[in-house]
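One chain of protein is taken out of this complex; the other chains stay put.
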Amino acid sequence: MKWETVIGLEVHTQLATKSKIFSGSSTAFGAAPNTQASAVDIALPGVLPVLNRGAVECAIKFGLAIGATLNRVNVFDRKNYFYPDLPKGYQISQLAKPIVEGGALKIIVEGEEKTVNLTRAHMEEDAGKSLHEDFHGMTGIDLNRAGTPLLEIVSEPEMRSSAEAVAYARALHTLVTWIGICDGNMQEGSFRVDANVSVRPVGQAEFGTRREIKNLNSFKFLQQAIDYEVRWQIETLEDGGRIEQATVLFDPDSGETRMMRSKEDAHDYRYFPDPDLLPVKLDEDWIERVRAALPELPVAMQARFQAEYGVSAYDAAVLTGSRALADYFETAARACGQGKLAANWVMGELSAALNKAELGIASSPVSAAQLGALIARIQDGTLSGKLAKQVFEGLWEGAGEVDAIIEARGLKQMSDAGELEKIVDEVLAANPKSVEEFRAGKDKAFNALIGQVMKASKGKANPAQVNDLLKTRLQ
Amino acid sequence: MSDASLSTLAAQLAAKQVSSRELAQVYLDRIAALNPAINAFITVDPDKTLLEAAGADVRIAAGNAGPLTGIPVAHKDIFCTDGWLTTCGSKMLSNFVAPYDATVIERFKAAGMPSLGKTNMDEFAMGSSNETSYFGAVKNPWNLAYVPGGSSGGAAACVAARMAPAATGTDTGGSIRQPAALTGITGLKPTYGLVSRYGMIAFASSLDQAGPMALSAEDCALLLNAMTGFDPRDSTSLEREKEDYTRDLEKPLAGLRVGLPREFFAEGLNNEVAAAVEAAVAELKKLGATPVEISLANSKLAIPVYYVLAPAEASSNLSRFDGVRYGYRAPDYANLDDMYCKTRAQGFGAEVKRRILIGAYVLSHGYYDAYYLQAQKIRRLIADDFSEAFKTCDVILGPTAPGTAFKLGEKSDDPVEMYLNDLYTIPANLAGLPGMSLPCGFDAKGLPIGLQLVGNYFSEAKMLNVAHQYQRATNWHAHAPEGLK
Partner (left out) sequence: MSLSTDDIKRIARLARIETSDAEAAATQAQLNSIFGLIATMQAVDTAGIAPMAHAQEVYQRLRDDAVTESDRHTTFQAVAPAVENGLYLVPKVIE
C-alpha cells in the first residue's frame, strides 16, 4: 500500500506590539510572574476589552504580504472552554469573519518551487502559562502572557511531507520577521506551530482522519514529530487499526507523539460573537498607508537579485532568508559590483564563520562594505581567491581594513610576469614526470603542475596567469 | 428631610443648613432602624460613608461643589467598589473586596456623593423579585410580605423606604424599571452605550445598562448627568457630546404624541394596573399630549428571545468564576476539574445555574443557528417595530409590569411565571432604547403601580420631560410607605 501524507499547519505568531491586544499591559518577555497582568488580563469581575490598533496593523501587513483578502469588516468571537491559564473561561478569537482570508506563500523544497495556499489568518489573544514544577502538588499560573496578541495563520492541507512542512514554516518565519510583525524568537514562544497530520492511500480523494500535534517550537521538532506521527499512523492503519481524531504532544526526549489527557468535550467551544467588542472596520486609507510602508518582500527581492545580480534562484532564496542577510548581501554586491561572487562569499565563507561562532548576520565582525572591498580586490587581480580567505580571516579578527591587511601580511598576488615565468620554469624542470604524463594525455598532471607553481609562489601567483604560462610552455 | 428632592438637599448643603456628614448620618440612622426588616443593603460601612461625607464637606467649603456634592447615594452591589465588599448578591463573591472602582462609582465619587453602602440584588442580576440573593430576600417597604421586584430590589427598596435619596441600579430585562414600579419610585434605563459598563459585573453584555433610581424624574435627570459619558475602557461606550438631561424638564407637553402599544394593553395585564395607566394617559391628555395607538407586533417574542440571548451571554460571562483568582473556592476537591465543578455548584444559586445551563445549551454545537442566531434576528424585528412606531409618536407609554408586587415565595417555584414579569420591559433592552418607570397609582392592597415610558434612541431628556410634567400635575411619586419612621 502506498501512502500519501497530508499536512496542514496552524502557526501562532506573537505580534510585536508594545502592549497586549485588549489591555494596556506590557508584552515584554521575562517579567516576574503576574507583574504584567492587569485587571483586564486576570479577568476581574466587570472588566472589558479594548482593541489595540497595533495588532490590527500587524494583521493588515501580513494579509498584504501574502496577497490575501483583507476583510474590511471582521468580528471577534468568544471560544469558550475552561483552563486555569484562560482567566475569562473563554478566549477572544475570530471564527466566522477573520481579518485575513486566502493568500499564498512560495516555498522551495529540495530545489523545487511550490506554492502553498493559506486558508486564513485571524487575531486572537494568547493564554497565560502553567508552571508544572511542584508547588506541593499544585500548578502555578502566570498570567503575564495572557492577552498577548496572536495572529493564527492557517494553511490549506497542501503539504505532502515533513520537508515541505518545514520549508513552509521557515518561509513563514522569514516573512513575519521580515515585515516586522513578529520577533520570531521560537525559544520564547513567539512562533509556535501546530501540525495537522493525516495519511491516505495514494489516489484516494478523501482525507484520512487527522491528528493535531500541538506547540512545536523548533523546525527540528516539527520535522521529527511529523515523521514519527506519519510512521505511527501508517503502522496503525496497516495493522488494521483506525485513526481517532486527537490532539497530541511531541516528546523531544523520546521522539514520539502521545495523546493529550482527555479533551473530549473541548471541541464544543460554543463560539458566538463577543458582545463586549464591536465589529472591526478597516478603511481603505489605512490599508493603503500600510501597503505603501511595506518593505520589499522576499519574493520580489529574490526576483530582483536574480535580475540585477545574476544570482541563481536557489541562491536568491537563501540570501533572502532574512532581511538582515539580504541587506548585507546587497550592500556587499553593490560595493564590489560582483553579484555572483558576493553571493558565494556570503553563503560560503561568511556563513560558515558565523555558524561556527554562533553569530547572526547582524553581529558579523566583517561588515558588508568590507566584504565588498575584499571581493573588489579579488576582481582587480590584487588577491587570489585563496589569499582572499586569509584577508577575510584578518577582517574577522578586526585586524583592520582590506588594503591594510593585504599590505601588512604581504598578501598581494604576484603578477610580475618575469618572476612568475622563473617559477614556472623551475617547477617544470623539477617535475619531469608530470610533464611527461601531461604530454601523454593525462590532464590531471596539469593540475598537479599548477599546484606546484602555487606552492612555490606561496599562493601569491595569479592562477589564471599560471594556467596560461604553463599551457604556453607545454606546447 | 428624607423626602427632599436632590436639588433641595443641594440647596440646603450650599446654604450650610446641613453638612454632608449630618445628612449622611440621617440616612445611616434610617438604615440602622429600617434595614433589618427590609434587607435592602448587603454592606453598610458608616465609617467609610462619613469619611467620604467629610471629604464632600471640604469641597463644599472650598466652593468646589457640583450640583450633587455632599448628597449620599446607595450603589447596587454589582458595581465594583474599591475596598468595599462587592458580592453581586452571590456566595461566589461573598468574600470579594473589589480592588478597583467601576467607572460609574468613579463618576459619583467625582461628583462628591458619599456612598451609603451596597444594595442587595438578585444573584448576578438574574431575577425579578430579589429573592435569589445569597444574602436573603429584600422586602417591599410598602408591605414586608411582598417582593420589591428585581434585580435592583435593594436599590428600589432603599429609596422607597427613604433610606437613601438616590441609588444606582442596572437594567438588563427590566431590573431598574420593574422594581421601581413595584416600590413606587422613579427609575431610568438609558440608551445602551451611554453609561459605561466598566466595573459593572456583567450579566448579559449587549443588554446591561446602569441607571439612576430616585424619588422623581427630576432627581433621575440630575443623577443621569453624573453617570453618563464616554469611557475609553468600555468598547461599547458611545462617544457623544455631553448632554444636560435636565434641560427640557419644564417644556410643556402640548403637541406630544404618546404611543400606546396595543400589545401592552392586552391579556395578561392586571385590571387595576390597566386602570391606573389609563388614568395617567388621561392626565397627559390634560397636559396637551395626544395618545396614538401603535403596534409592537413582535413584542410577544421578546421574552423567548431574551431568554435565549441573556443566558447565552451570561453563561460565558460567568465562566470566569472558577475559584482560581478570586471569589469562592470549594473547600474540598479531588483535582482541578473537581475544583471547578464543586466551586461553581456551591458558589452559584439555582436560578443562576439554570440560566448558565440554558445559555450553554443554546450556544452548543448544532443549536446555535436554531436558537442564538434566530433570537438575534427576531431581536432586529423587535427593534424595527420601535423604529416604525417612532414615526408616528414621540414617546411610547404603557404599564411597566403586568401586575403589582406579589408575595414572597409566590412565584419562585415556576421560573417561567417569574419571567413573565418582564413582558413590557424587555423589548426596550433588546432594542437598546431608553426606558423609565414612574409611579401612577396604587392597587386595592395599597401596592404601587408604575407606568413605563420608552423613548427613541438618545431621547432621555424628552422622556424625563414627560415624566416631570406628569409628576408636577400628580403626586403619586410623593407617597411614602406607612409605618417607616
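Chains here go by letter, A and B, matching the order in which they are written, and residues are numbered from 1 within each.
In this section, contacts are C-beta pairs under 8 Å (C-beta built on N, C-alpha and C of every residue); 3 or more make two chains touch, one makes a residue touch a chain.
Given the structure is predicted, the values throughout are model-derived calculations rather than measurements.
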Among A:T17, A:S364 or A:Q413, contact with the omitted chain is made only by A:T17
In the whole complex, of A:T5, A:S25 or A:T119, the residue touching the missing chain would be A:S25
The one of A:I108, A:L249, A:L294 or A:L474 in touch with the missing chain is A:L249
Per the whole complex, from A:R192, A:R270 or A:K460 the residue touching the absent chain is A:R270
Per the touch rule stated above, chain A touches the missing chain via residues 17-19, 23-26, 32-39, 42, 44, 50-56, 73, 82-84, 130-132, 134-135, 137-143, 249, 260-261, 265, 268, 270, 273, 275, 277-281
Note that chain B touches the absent chain at residues 95-97, 99, 191-193, 206, 232, 235-236, 238-239, 301, 303-305, 307-308, 315, 319, 322-327, 329, 333, 335-342, 344-345, 348, 350, 353-354, 356-358, 360-362, 364, 370-371, 373-381, 383, 414-416, 419, 431-433, 457
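As a working rule, only the chains that are shown with their structure count from here on.
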Chain B residues touching chain A in their complex are 79-80, 86, 88, 93, 96, 98-100, 102, 197-202, 204-206, 232-236, 312-313, 315-316, 319-322, 324-326, 336, 340, 360, 363-365, 368, 372
Interface with chain B, chain A side, in the complex: residues 39, 42-51, 78, 80, 82, 84, 87-90, 139, 141, 267-268, 270-272, 275-278
